[in-house]
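For this view, one protein chain was removed and the others were kept in their places.
Chain naming follows the written order as A and B, and within any one chain the residues start at number 1.
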């Protein structure tokens, strides 16, 4: 099973996930344990980021190294391909870079559908490392794989997504992927002003995923297998104020932990703000700085292997 | 034939170009086809950029990798060597970096003659990757090689340079190199306000290169072998306004293509603004995203090999 461009999470169907990507990710975990491999020796990656990135660029560049491939050029200022003018079109940059013979281009673009546009003009595979308000497919794959690894399955799980759901692309992307599984139940826990948007809810309805909305995590905590906490962007002062005294309703803390099932997990795409208190970190159910971080490396490795090996 | 510093296009005479650099660039094309080489194994390059760069930094870093060498340090913020003060002089930075034992330093500086100054204090070869309003020698070599490869010769060609010729360093640098060949005829096509400056015209006159000025590309298009379109910087609102309705006079579009010879070529140093319409891209005469981009890699490779192998 060869993969070419990785543009959006929708392109991964259940078979591709369960029969190809996840087994490959498990193989990658072994490779990481063994200190790396050479299966991508001689392969060249270009990191072409139009925005700065911490986690994602680190993950792909280290993934490439882990597999013996090379990052031959890396920039977080790809807009410089335009020489500071607004003139350069993504299409020209991608076509130009392809002449330098990379085997894959990892692209973060600052506008929606950047990766899709790029893929139309590229002669080599494009991996979408996020386009601002659009997709960030590897994120959702990382999250789904983490759930699968810790809980052994996706079907039948109950999952609470918590926080600012209207804008967070991570909860949105994960919802798309969950729609491919059976008997999943989702609880959207958010303030009134930050509810999950209708497009996702309609999508879930079409895929027979039961969802329910609420505004107190503590009510739901005992019933779920996964609490997927999302990032509350600090500048959103308005939102926070609306949170007001209700803030406790959306924070994972020791009280919430005590309510949770013994084998449930707490996830967070990072970076974390106040929405998970530090005393949660030591609990074995907190996977965000453990298994979920591990997945952040092995999923890019698996994708690179699928594309390049 | 060993090369040491690469500071300005003037240092390349016809013999060096035709008998050394171009054959070497053709060898580099074969190496690229074959997926790379190890002729620079163990060699170390430092990318020392005082300004951000897309294309040029990518080209040199990927060129180094293609030849088996290593980029051991890369910065686009070399002014940080001054710790944020204005105190640091280029001389100190270069002398300091030389103690780290690079085999070559690729330098982009933000002031004219940076590379020349650096070369005076460096104990290793310096390659000029552009100093703001001064030279960008590799650019002109890339362009000249592209013409040679597509048209088989330089002597006797007619070349139209189009656009903002007063400030564009690419057209200026290329003119210098064309001055070394015979029977070349240049048409400078620009608005009155952006004409090629006198220093270049005097240089060409001294080298018996016939040139002619005009302001309508369509008049000249049927007579030339090369249209060398240049970048129209967007912020130059004044210029654009002066362009006014005359804008069509300087744009390469389907109409211009239809007027051109069947074996002529359209070049552009990139990034492109509005000055070449997208419908031109598919025409085989448009080389800017094909052969000219390829040259952007093989000329740096050839220079690195000349210097380091």
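To be clear about the criterion, a contact is a pair of C-beta atoms (placed from the backbone, for glycine too) under 8 Å apart; a residue touches a chain by one contact, two chains touch by 3 or more.
In this text, all values refer to a predicted model and were calculated from it rather than measured experimentally.
Note that of B:7, B:63 or B:97, the residue touching the chain absent from this view is B:97. In the complete complex, the hidden chain is touched by one of B:4, B:73 or B:203, namely B:73. Although one chain is not displayed, chain A still touches it through residues 32, 35-36, 52-55, 57-59, 61-62, 65-66, 76, 231-235, 270-274, 289-290, 293-294, 296-297. In the full complex, chain B makes contact with the omitted chain through residues 42, 44, 46, 70, 72-73, 75, 77-78, 80-83, 85-89, 92-93, 95-97, 99-102.
Criterion: only the chains that are shown with their structure count from here on.
Computed from the mean C-alpha positions, the centre of chain A lies at a distance of 40 Å from the centre of chain B.
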